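The structure that follows is given in the form of structure tokens.
The complex appears here without one of its protein chains, the remainder shown in place.
Showing chain A:
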Amino acid sequence: MSSTEQGTSSAAPAEPTTAPESAAAPEVPESFYYVHGKDKVVHKVSAGALQHSALIHGMISNLGYTEEQAKANPFPFENIDGDILQMVVDWCNQHKGKPTPPEDTNLPKQKEKLFDLVLAVNYLEIKELLTYCCKQVAMMVKGKSPEEIREIWMIPTDAEDEAAEKEAKKRAGKEAAGETAAAAGDAK
């Protein structure tokens, strides 16, 4: 979506010094928005870069913010760590208006960072980046034994799953009993 359609701009259009000789369309100034994560650090991102995120793209589509309004109203993503949001912003900037390559080798190698990035990217609905991240997560267990996979992805054993299920049932039973008792008390 172009900045003209949104009626937003980062700065007033430059005054034409001379009348253009060619019939080329005047360059449309790029519009910017502001986002911040858990750490409240604000990132300025172009609308073009934000198009990668279906969530943000949907949010800004009909806003009609001016530059000042955009600056004053950064989008808060309190569920995303600052460094993770920075990674996402960097990726969106790097791939602004470009076709995405078949793979991305610049994703974090550390498990926990990658885990948080996947959650953030899924939340922000950045399809291509999610695909890269998921490929990377899948690669972590390539050629590993079941026990190694369990360790890497922290998968509970069947016994642990069963115990957790029993516990959940027990808790649900207790809660239901509590609600029944409360309802009976109310009725009295």
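FYI, a residue touches a chain if its C-beta (ideal position, glycine included) is under 8 Å from a C-beta of that chain, and two chains touch if they have at least 3 such contacts; residues count from 1.
Everything below uses one rule, namely that contacts and distances are computed from a predicted model.
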{"item": "Chain not displayed: protein name in its UniProt record (\"F-box domain-containing protein\", \"E2 ubiquitin-conjugating enzyme\", \"Ribonuclease H2 subunit B\" or \"VPS9 domain-containing protein\")", "value": "\"F-box domain-containing protein\""}
{"item": "Absent-chain contact - pick from A:V41, A:M59, A:A72 or A:C134", "value": "A:C134"}
{"item": "Absent chain, residues of chain A that touch it", "value": "111-112, 114-115, 118-119, 122, 130-131, 134-135, 137-146, 149-150, 152-158, 161"}
